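Partial view: only certain chains, each at its native spot in the assembly.
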Amino acid sequence: MAAPAAPATAGRIALRHRLADRGMDRTLLLLVPAVVFIVALFIYPFVYGLQLSFQPQPGSETVQRYGSGPFADYHAFFADSYLRNTIWTTLKLSLPAGLFNVIASVPIAYRMRGKFRGKRTITTILVVPITLGTVLTAEGLLAFMGPTGWLNRLLIDVGIVDHPVRFTHNYWGVLFSLIISGFPFAFLLTLSYLSGIDPTLERAAATLGAGWWQRFRFITLPLLAPGLAITFCLTFVLAFSVFPSAVMVGDPSGTTRVISIAAFHAAFEQYDYSMASAIAMIMGAVELIVVGLVLGWRASLYRGASGGKG
Amino acid sequence: GGGAKDLTPGNVPDNPKNPVTLNIIDVAGNLQLTKGMIDEFVKTHPKVIKKVTYTNATAPELPGKIKAQQSAGQVQIGLVLTGTDALSAGIDQNLWVKTDDYASRLGNANYQAPAQKMQELAQGHGVEVVYYPSGPLIEYNPKTVSKPPATADELLAWAKAHPKKFQYARPANSGPGRTFLMGLPYILGDSNPKDPKAGWSKTWSYLQELTKYVDYYPSKTSETMSNLANGSADIIATTTGWDINPRALGQVPAGDKVAYLKGMHWVTDAQYAVVPRGVSADVLSADLQLIKWMLTPQQQAKAYDDGYFYPGPAVNGVTVQMAPQKSQQVIQQFGRPEYDQWIPKFPTETSLPAQQQVAAFDQWDRTVGSGKVKK
Amino acid sequence: MTTIATERKGLALRPGAWLVWGAVVFFLLILAGVVGAVVVDSFGTRWFSGWLPSGWTSRWYGKTWHEFDLGNVLVVTLEVAVAVVMVSLVVGVPAAYALARRTFPGKRVLMVAFMLPILIPPITYGVPLATVLYKFHLAGKLSGVILANLVPAVPFVILVMTPFIEQIDPKIESAARMCGARTRVIFTRILGPLLIPGMLAAAVLILVRTVGMFELTFLTAGSDSQTLVVALYYSVSAAGIRAQQEIDAMAVIYTLFMLVLLVVALRFVNPTQLVTQIKEKD
Amino acid sequence: MSGSKISELRLDHVSRGFGEVLALDGLDLTIEGGEFVALLGPSGCGKSTALNCLAGLLPLTGGSITLDERRIDTLPPEQRGFGMVFQNYALFPHMSVRANIGFGLKMAKVGKAEAQRRVDEAVRLVQLGDHAAKFPGQLSGGQQQRVAIARAIVLEPALVLMDEPLSNLDAKLRLEMRTEIRRIHQTLGLTTVYVTHDQEEALSLADRLVLLREGKVQQVGPPETVYTEPANRFVAGFMGYRNELELPVSSVADKTVVLGDLTGTRREDLGETAVAAIRPEDFTVGDGPNAMEVDVEVVEFQGREQAIQARTAGGDELHLRVQARLAPGDRVTVSVPPERVLVFAADSPAAPEEVA
């Protein structure tokens, strides 16, 4: 019953509760290992790279042209259209690849929700390309789609074309390889995220007259969206840093001169590490913008348990 | 490398105090030529080297790794076998031991004259172990090319007449590609073949004209070889080694032929043994003995190999007959007698120093490879 | 009754379904071509043109195997991969949990800090990271390779796992706490089983990334701690002449190795098995 | 029936098994348009399964469902146009209360303004005006349940299936909601199948009761019939005939049976022993027919009445519900009219075993 000391207790709210109300409780201790790990092994090297990007390498072309100010390397990057354009080249590859991989994996994963025979097999087959690695993919694309590869042979024998079509060493070759390596990745994630959505919700929607498309559009998709956002971010990032396949099946001086080729060129051909760092920082910044936009949008979505009662 | 403590000739013993374990890293495919030499040394000198480990790696990333080890004072790589690329990167970044300080221990190598010039590229920070004149040469399919072009102009005309049938790989990724690029200024008579920026105007305009008839530039030499083999290309750029070895391996029909363009100078190539700064005195001591051993004619003869770096030996007085039996057989079967005439016939030039090479590649990427030229 | 069952199946295969399955089949055909071309080539003596090589041999496999001492390399790769996957899950999942369940001041900054290792290419931080590891005598051996690979792996796990954790009703954890379960038990007995599909997905992806991570591995590996990818990259892009078939053989070995790991992983857990699906028993 | 959108829904031998076990075992039932049918039965008897089969959410393992001569059991749920309140609500967690309620209208492509109006009305009906913008995760249990009700009825579907829709509401709100449900049912001419565990609710709302036990129908009939004339011992037990006295049969005369000291009404053919079933509230304190002396053991306060646990001289336990104030230890005489003593065969299906 009402204790006589009640007025006194009103203000006696434990610090713990106030912190907990702001989300700070012992759960945050779970972050400690990861934070320690990142600080110990990443932050220092990262800061080193960051400050390196502000210290143009003496004697490098950058210094000769733009002086040795802290932003000279950045200036050099943006002043040179051949370098600057690598951003667009990369975005032109990675955005479509990321979008395609996510968008294509959704309907396929959606088809795989229920239980049916052979589901496990199909899942495995669709995920297997993840094991190919860039090298096999690239070699395979070159061999399979090359001028005397099976694909061109088939097309010529069937009579669709009379000269071999060049599928590789251009934009499409790299996009293919990004899809071959990125799709299974996106599919695996999407499928797993999808499995966490309570099937009862779709049933409830069905009783309200929603057909499959509406159920997908209004129930499954919104609940899947937070996962899709992450999936997109990851495939996008993987595609954005594409390097080996851009060189092997692409056109590394022209249409697929992605930004990591520029970074590689600076770091390992010119051995201008500060320029390389600057380019890498620009890469990170561009990615961060895209990822930030996507995750910002994600934050506005419903994220939470998708189960009903019990 | 701040953490690397420098050794002086004075504190490096003639023989290691204890037999060392030597970690050798090869970034040039050099072991194919020299592994036999090293293995024999280890077998015959158990007091110097107890064990070797071999690691293969790609050249670009190597300096970073060595730098990381040196900054930490933990140099674990005992010997590096490299081409000119990592050699010069290492020189710029002061990664290598100044082997010239130990010249007396290495003895007089008795390099062939052009090999001697290549040794100078090391600026005293490495020792050349194999050498070859390289190219540029063109390789063609005699079934489709009855008369190979003999001059640069003929090559251009041929390419124009046979669009997409001439091919060379992107110079930054390909030995024959870069040899073709570095050889053209001599063939075309450019003002300064050693200065790609200012002195290669003929070369650049020639390449820009040529690129109109080139379908695309593969990223690996082996792809040009496959294309030659499967008929999608009829003429490709090559070098002596890339001519002999792929035919021996069966990558290219054995019957394909080579030719040179008028005004040809050999743009020579070599590989080096270098020692990272920061190795222990014992390791350096072992390295020096090993390198000296590798430069003896008997060992050098192993460099004939399967024609991969034809001929291979960097020193004088090494004949094919001294090479291992298998080597002799391959060269007998796939080698070309005309090389014996061509090698002494044309002047030799060292390949561009690494920095100019990189500048040339960059220029090539921007003006030729980027596809800016309308086809 | 069976009639009903088939009718429902029939309904399911409307044009949309045909389209989806058609696209899947098309994708798989292309894939089969890509993989098949490499596999066939790796067993061929020579293959200039034509549908098939002119002869068959397995010598390319023997050659690569010896050249790179692949037996040893595979063991090292396996050790690295397993260690990285395990440690990154152990470190990453709890962090993902905290990030998924709490909003607290500074969370955004932390998120960016966790994201950077995935976004920033190793070119920038690889060398200084390796320096640090060498300084503490961790690099040049297995531990260095593992630690370096963990740098992008841990954030990756955090990012992948967050949505999975958000999907789980916190009430279930509350119930476990009311039964006296401490945080550790909640992770091992409640969240763990519920998160299995997510952890499997994360593990597979980490595995793929780790086995394929060239730069960090190369920078921190010693002569006896090389992994498969270093050998593979060497055979693809290092100077020197190698038979195309040898490269293909190497790529096939790499893929087979990954495939075995993947199939083992998928044997243990089915990525689509989540408890809510028990309701789908029909 | 008046204004109902359907005229007859027929379930023929509808069965549904999970693995080996049949959760619903040959359910035959014809529901007329406009009828209010309540499904009753012990926990786990197959009520939700029946609703799910009707809604099309579970494929049948046998039987068929016919709506106005059209076989519908192969139709997907969205084409049946039934509304359903799920036992576990199944609210869309990513939609606000309003959006949850309006979802069906959106699917039916009802105009914006009209939809808004109807949602508003439904929100008001379930008294969630203050919470309309909240998400399900921010609602109390009862509030969630009300959203589920509103979501199902806002569509005014031909057939509404409700699975214990009021279980988490307090008595007062429950009465109100009950009235509303009945009102909507009548004014809109809906046909309703209603699952409830609340006997009073079933009795007062439904036109007909269906009693299930382990997937099988036990009795179908209007509330009064089921209440006063349970078909078997199970139904009797379930409808509140809590006292079961197993006694030897002394004499049977038409419907009147004498079991030892008790006189009752026969409901089935009897063997040598029979079971007399009596409701606690049918006893009255004081002398009268079937008078017996009992010792009061436990007294529970239940408002105006008391729930009494007592023991007869013969040692049988009796549950009584009386207005008189009694205390443990009292010895009183209670009586019960013979027409309220129902006599079943001893082997009539019994209610599930009680805990020993």
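Going in written order, the chains are labelled A, B, C and D, and every chain counts its residues from 1.
Simple rule for what comes next: a contact is a pair of C-beta atoms (placed from the backbone, for glycine too) under 8 Å apart; a residue touches a chain by one contact, two chains touch by 3 or more.
These numbers come from a predicted model, not from an experiment.
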{"item": "Full complex expressed as chain labels with copy numbers, beyond the one copy shown", "value": "A x1, B x1, C x1, D x2"}
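In this section, only the chains that are shown with their structure count from here on.
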{"item": "Furthest chain, CA centroid comparison against subunit B", "value": "D"}
{"item": "Inter-chain pair with the most contacting C-beta pairs", "value": "A-C"}
{"item": "Distance between the centres, which are taken as Cα means, of subunit D and subunit C, whole angstrom", "value": "54"}
{"item": "Distance between the centres, which are taken as Cα means, of subunit B and subunit A, whole angstrom", "value": "39"}
{"item": "Approximate Å spacing (C-alpha centroids) for the pair subunit B, subunit D", "value": "90"}
{"item": "In subunit D, residues with contacts to at least two other chains", "value": "76"}
{"item": "Interface hub residues of subunit B, defined as touching at least two other chains", "value": "61, 64, 173, 220, 226, 230-231"}
{"item": "Residues of subunit B defined as touching subunit A within the complex", "value": "60-61, 63-64, 89, 92-93, 170, 172-173, 215-220, 223, 226-227, 230-232, 355, 358, 361-362, 364-366, 368-372"}
{"item": "Residue ranges of subunit A touching subunit B (in the complex, touch as defined)", "value": "82, 142, 146-148, 164, 166, 169-170, 247-248, 250-255, 257, 264-265, 267-271"}
{"item": "Residues of subunit C defined as touching subunit B within the complex", "value": "45-46, 48-49, 67-68, 126-128, 130-135, 137, 139-140, 215, 218-220, 222-224, 226, 230-231, 233-244, 247"}
